[in-house]
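Just below is one structure, and these are the notes that go with it.
Missing here: one protein chain of the complex. Every other protein chain is in place.
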Amino acid sequence: MEKEKPKLNLAVYWGAACGGCCVSVLDVHEKLFDVVANANLVFWPIALDTKYSDVEAMPDGFIDVTLYNGAIRNSENEHIAKLLRQKTKVMVAYGSCAHLGGIPGLANFHTGKEIFERVYVSSESTVNKEKIYPQTSYKIPEGELTLPEFYNDVRTLGQVVDVDYYLPGCPPQTERLLEVFMAIVKKEELPPNGSVIGATDKGQCDECPRKRSDNKKIKQFKRPVEVIDDGETCFLEQGLICMGPATRCGCGYRCIEGNSPCRGCYGPPPGSPDPGSKMMSAIGTMVGSDDPEEIAKIVEQIEDPAGTFYRFSLPAAILRRKLIETTVS
Amino acid sequence: MRKAVKTGIYFSHPVGSQAHTINYRELYKYIKNVPVVTKIWDSTVNPISDEEYFTGEITSKSINRIIIAGYLPGYLKSIFSRFLKKAGEEAENISLVELYEHPLPDVPSTEIAKSKLICAIYDVPYEAAILAEMNPSQSETLVIGGGIAGIQAALDIANSHNKVYLVEKTGTIGGHMAMFDKTFPTLDCAACILTPKMVEVSNHPFIELMTYSEIKKISGIPGNYSVNILQKARRVNVNTCTGCGTCAEKCPGTSKSEFDAGTTMRKAIYMPFPQAVPNKYLIDADSCRYVQNGKCGVCVKNCPVENCINLDEKDKEVEVQVGNIVVATGFKTFNASRMEQYGYGKYPNVLTSLELERLVNAAGPTGGKISFRTQDKKGNWVFTAEGPEPKSVAIIHCVGSRDENYNKYCSRVCCMYSLKLAHLIKEKLPDAEIFEHYIDMRAFGKGYEEFYDRILHEGIHIIRGKTAKIEEHQDKLLLRTEDIEHNRILEQEVEMVILSVGLEPNNETGDLASILGIGLSANGWLQEANSLSNTTETSSGGIFIAGTCQGPKDIPDSVVQASAAASGVIQSIMLKKTEQSMKNISLSTIESKARELSLINGE
Amino acid sequence: MTFEPTIVSFLCNWCSYTGADLAGTSRIPYSPNLRTIRIMCSGRIEPTFVMKAFREGADGVLMCGCHPGDCHYHEGNYKCLRRYHLLQKYIVQMGIEKERMRLEWISASEGKQFAALADEFTETIKKLGPSKIKKVMETLT
Amino acid sequence: MNRVDPKFKDKLKPYGISDWNECFHCGNCTAICSHSEDSLLMPRNGIRAIQLGLKDKIHNNVDPWLCYYCGDCSEECPRNANPGELMMALRRYLTTVYDWTGVSRIFYTSRTVMIAAFLIVAAAVVGIGAMYSFQLEPIMEFGHLFEKIAIISVAAFILLPNIIRMFRLTLIKQKIKVPLSTLLSGIADLVINMFTQKKTLDCKENRVRWFEHFILVLGYLLLLATTVFLNWFGTDNIYIIIFGYVVGAITFIVTFDFIIRRIRKKAEISKFSHLSDWMFVVWLFLMGLSTFLIRVFIDIGIIQDHLWLYLVHLIILAQWAVIIVPFGKWMHFLYRSFAIYIAEMKKKALSLKQQNQVTTITA
Partner (left out) sequence: MEEIRIGVYICWCGSNIAQLIDVKFIAGEIKKLENVIISRDYKYMCSDPGQETLIADIKQNKLNRIVVAACSPRIHEPTFRKALEKAGLNPYMFQMANIREQDSWVHIDKEYATLKAVALVKAAVSRVKHHEPLNKKSVEVNSATMVIGGGITGLTSALEIAQAGKQVYLIEKSDSLGGITAKIDLTYPDLKSAGQMIRPKISQVQNHNLIEVFLNTILEDISGYVGNFSTKVRRNGTSEEITFGNIIVATGLKPFSPVTIPEYKYKVLPDVITSIELEKMLQDGTVKTSDGSKPDNIAIIHCVGSRNEQYHPYCSRTCCSTALKYANQLRSLLPDAHLFDIYADMRAYGKGCEEFYTNTSNKNIMFLMYDQKNGLPEIRKANSSDNAGMIITFSEKLSGENIEVPVDLVILMTAVEAHEDAKEVARLTGISLCGNDFYIEKHPKLDPVATTTDGVYIAGTCQGPKGIDESIVQAKAAAAKVLSMIAMGSIEIEVAVSHVNEEVCCGCQTCIMVCPYKAISFDEEKNVSVVNEALCKGCGTCGSTCPTGAIKSLHFTDIQILSQIEGLLKTESETI
């Protein structure tokens, strides 16, 4: 009989995220047993009651693998990211938000102040005549109450700490998580640090079952509701913006299978210097006209290019945020 | 089948000395009995004034084709067209035979006149009839002259992977173009575009470069010429010289620098210019003290390379075998001192354009500064960077060109290079007044007019009127010109005058022509085979001409001509055949060939 | 000290770069703010380069290609034009003044026009003032 | 607006040059001419006027008279257009323009008429000789009388009206107003120029020629005076006799030199000789020689036996007086000096006008 392998120490943390990633971990269902068989869950706020002080108490490198999901939005996210990094051997940015900023990253179109103003003052369901905003600290007789600082910008995990692997997806496919986990457990040869795992290097088209040709001249950009999809032709050739060619495989083309164009959560294939620019370039090139005025008209139909091409990746882009005067101190 | 051809031949005689070079009686006798010749007229009747006579003759003799032969036959072509048309014949049925211009120097004119006429009578192009024979050819080619035309021709031929001997009389290739500062109209610097080509020549595996060499003798037949080349003693070993220049530093002998157009001095041991190819030194025997007096040898002592300099080296002669020859010997500039009224050689600040080219050149004697000519310690008039700058400069066009007293022809490049020089002066001396005196502004090439237009807006005074005389007047030069456009006499005081000298055939052109057996045209340029349709071939088989040795031309035109000459050579190499020289083709051969090729039928 | 903008220009090898060279050979002076990157065809210009230039501190980006119909590679310039429109929309979204980015056609013979364009564009950027992108990106919290 | 007249230049053929087109207007000739200045762009302007057939411009202009034919312009002309000779031809033409009788035009344009005229004059002299039965004394008396009458009538009926015509064409018709005082002040110069031709000295390397010409004019005029007013043939005054010999000798020796030069064609000025030029020098030479010989014959006492000599002399004299002087080249002598005068007047009038303009502006 083999000597029982020592179990891995596993942590899962949730930064600026919707919680979907944690759910995706739960989605391993019965395979959780396989996980538990091989790992001790030492820190997972959604499931376990481990205190930050407990983590702080762990020796450095105590955690073998941390799955960090969510972007860095506030000082708490940053603090824990750094803390976990210190305690972890293999830091995995888990999911789009940790990977590229994800949906929270879209907040980079605004300043922190703007967001507060909207959330705490101007939103239709709010009554806050005194314009009271959350403070990082508040003195009460009992002492001082603190809240994490809300940052002006959203960052990816990689922009705050060194990340060993990126596991993309919004959320990542559970199968991918398992594969990765089992690989670590089995001490298979791991890809070099900084790699994206749980996804292939090719674009979605590689797996996409739809029919493609080289005829991608687009005269009109349409929204899905404006198209009667034949279920067979490439979305792009139907005038729908599909991020497929610029998005890694690994998701199992589920959106496409659901007759919805790819939105790009898996991020770009390797070698792209920017997550959205390549696709923007490709889409621009596809505009089916040589007449400047017509081109402008066609392009006008793309309502929100930045939001379209950087839906999951704005903080990871070359231009990581919108330039707003007040952001400059 | 065409209807029977009836030919009337009209002879237009020239007036003057040329008239007697052809024996017309013999000519008439020769063609009289050719069946298709119906009528011969000579100059006793004049088609310009005797219209009725001619139309009558043509109608009554049912003449349906006219040959006009003699001097400038084209002058009468339209008239005969009218006659033919009036007689109900095809107006186009006219052949012109120029009897007084041909590229063959040694053959009696009457013989050529006969062969040209017989071809015309049989309606066969002369060029086709004299193509009777071809010699087998070898693939090596000799290119004479290492200027831009020679370089281009050599490269084009060598690029087809055939061996080229490039013979240059001076110590480096590059020719005049290397001396220029900028080239019009794009103003790119001549050295920048030329030096890479020069380097390409020196590195080309198919080019054997022979500088400081001259053609002594050429024998053999087209396709198989044997050429004797005199390799003058460089006295410096090209293979070991590093071009370090220590020798020249110490050399006591001096002479005017050829490359700097005499504006500065060089040593007896010298590198023609910094980018020279080969980039090696050589010794000029005329200024070398050792060669002249047998005493010196300073260079040998100072040379860091052993046995590199051999002051006793002798000229040697080598022989090469080639199939074809391209002549690109270029030009020399007009000797401006011949026009005494301009005082060149008398007044130090009257310069030729070539001297100014060197002066404005950053690599020139003054590092690009335009300064006055001053006397150095030894009394030589030279330019130095220390000299003061002129405040006013006049440029005179057409010096020695378009002038019955000197050269009748237009030198073609002077207008443009003068404009260019004016621009360069303006650039260097923005406050100087610059005047250009021209007769007709010949800005004819691609982009030239646009360049002229640009110069017009640069504040340069462009004056129509030829300067008549220059006098020195208290350190200044006094010019007298009629400003035709403004109806006045200009008496200008300027500090410097540039003479835009014309182009003349190089000194060797005449000798070379006789060595090669090719002709010279009226002004001493090499005579092409046909001024219209074939300006690169000559009367000698396998001998081509390119560049300014055929007549003045600018750089692009020279380069194109060089490539065109190369085309003939490559063609010959590919076919392994070279055309026979015209003079070696007998009249009877031409006649039978013409008859054979002829499609016309007589009565 | 007056603000001297830094402008990155992308010039296609056959027309615009040649035109810029012509401005040089013709010695037509223009403002020294342009720093050129030569590419073979304006069709090679992609949004990434423009973003990168802004990110690294360029105050303006100029793209030049052959005139429509003159492209050495047939229609690379049209491709550039199409991307340009989309890119323009994008940079406006990102809060960058659209005047900071220009696409112009300069032919090989338009040295004069190139110089004039350089001067005019520099003036435009000077009026806009320095770009704050680099600073913002570097001070991200 | 001037209309070009391509036919005009054909009218000038008889005056010496048949092709006026070689000039391509480089302006070298005008620039080299030492007389040319902003107000006198000579000779190119004249050539241009001929080429375009701008008749009025030629008629109104005295420029050709201001040329002394040094030949520099022709020597360095890049197209061998010979501007110097063109100027000469213009002077011949202008002679006919000024001539109210129209006779000189006939002589220039028809060689036949001219030869006929010479023959008629010769015949008339022989006829007169016959009238006097070929007696020396009366014929000589007649000759003497003829000289006086000829001088007066040519002066009165030809020279004076022609000069007036010249004035009209070049000054009056062009509405150039010259104050009388200015007109008068120029007369001294006019006379000096007439007799000295000093302007020739402005031409380069022309001193010898000027001097020759000067003493010829002097010799000729003095010979005229000696024979006509001092009655050289009839006088016994030894001083007058010797003086006559000197001036007579000057006349034929200098003209002989001129003839030789015209034959040799070395200098530019002697290269082209129109018939009128030949006549002028040959007749002057013959006149000087025959006058000289007659006095020699008188002095050695053989004139009685050689009446033919006097007849020949008279023929020459008559031809000279009625043909060459009024209708030939002789008039150049007069026109040239008046041209200088007119040019000077024009210039002064112009500067006066400018002055007035300036003052009006400043006022």
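The first chain written gets the first letter, and so on, giving A, B, C and D; residue counts start at 1 in each chain.
Rule of thumb we're sticking to: a residue touches a chain if its C-beta (ideal position, glycine included) is under 8 Å from a C-beta of that chain, and two chains touch if they have at least 3 such contacts.
On a predicted model such as this, the values are computed, not experimentally measured, just so you know.
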Among the chains presented, those that the missing one touches: A, B, C, D
Hidden-chain contact residue, picked from the options B:Ile31, B:Val277 or B:Leu311: B:Val277
Hidden-chain contact residue, picked from the options A:Arg118, A:Lys131 or A:Lys217: A:Lys217
Missing-chain contacts mapped onto chain B: 48-49, 72-85, 91-92, 94-96, 98, 101, 125, 128, 148, 152, 156-157, 159-162, 183, 186, 188-189, 191-197, 199, 202-203, 243, 274-275, 277, 279, 361-363, 367-368, 401-402, 404, 408-410, 412, 440-450, 453, 464, 484-485, 487, 521-522, 525, 531-536, 550-552, 555-557, 559-568, 570-571, 573-575
Touching residues (missing chain, whole complex) on chain A: 201-206, 212-217, 236, 244-246, 249, 268-273, 278-279, 281-283, 285-286
Absent-chain interface as seen on chain D, which is shown: 1-4, 6-7, 19, 21-22, 24-25, 45, 48-49, 51-52, 54, 79
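Everything that follows uses one rule, which is that only the chains that are shown with their structure count from here on.
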Distance from the mean Cα position of chain D to that of chain A, given in whole angstrom: 113
Where chain A and chain C are represented by their mean Cα positions, the distance between them in whole Å: 33
Distance from the mean Cα position of chain D to that of chain B, given in whole angstrom: 51
Sites on chain A at which at least two other chains make contact: none
All touching chain pairs, where touch follows the definition stated at the start: A-C, B-C, B-D
Parts of chain C lying in touch with chain B, wherever the complex brings them together: 22, 25-27
Contact footprint of chain D on chain B as seen in their complex: 341, 398, 402-405, 439-440, 464-469, 480-484, 487-490
Contact footprint of chain C on chain B as seen in their complex: 186-188, 427, 454
